[in-house]
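All protein chains but one are shown at their positions in the complex.
Then we have chain A:
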């Protein structure tokens, strides 16, 4: 018992200590010129660059632009993904109509579609949102279908025996039964959205965290690039926290397992 407490304390200390020591090591190596600060910068230089970028509102503005694109793309991809995934899980007809198509197009890297998306939707916001949406859609639809298919058949019998109509069947059995897998899909989709936002902002963007990275590359402003990278990591962490909170709220029955 005591040993366990000791090790859990150790784990907590280590998980703070190890990234901290890497930062210190980075800073020291930069100061003694072991590493080239023009390429790899240093924690103190990044902090110096961070403050004006934050105070001027530039960082917040670019973050807000990207967050907006991620959220719209995430919604536009996950909502049809959930609806189609449930349909495919419940109906063999819908499944056989869509599954081959989805299986065939899923392996295409979504980035490879960017030029086509730009041609179709132009250079505006729609193309960026669509790129993210399509990446999220695949992960959500596949997971939702698997979630519905994994619902124990006994629950379908119960719903039928107790006279559930179609609407009630969706609301009381299909959707709640598939929700744990839907959330797994949403979490994967959120990771995908963050990957795609950077790529989507590579071409024809005038703002955004991804755009900041590419502009920093063009201007050789390494500190700004690191700040944008840290912002992305922070966004990823924040989104996963939000999804976890949403999951705990929507799936109270899973929490206690």
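Please note the rule applied: a contact is a pair of C-beta atoms (placed from the backbone, for glycine too) under 8 Å apart; a residue touches a chain by one contact, two chains touch by 3 or more; residues count from 1.
Note that in this section contacts and distances are computed from a predicted model.
A.B. asks: Name the absent chain as its UniProt record does, using one of the following: "NitT/TauT family transport system ATP-binding protein", "CopC domain-containing protein", "Acetolactate synthase" or "Caspase family protein".
C.D. replies: Record says "NitT/TauT family transport system ATP-binding protein".
A.B. asks: Touching the hidden chain in the complete assembly: which of A:70, A:179 or A:228 does that?
C.D. replies: The single option touching the absent chain is A:179.
A.B. asks: Just one of A:7, A:56 or A:168 touches the chain that is missing; which is it?
C.D. replies: A:168
A.B. asks: Residues on chain A that touch the omitted chain in the whole complex?
C.D. replies: Those residues of chain A that touch the unshown chain are 154-155, 157-158, 160-165, 168, 172-173, 176-177, 179, 251-253, 256-257.
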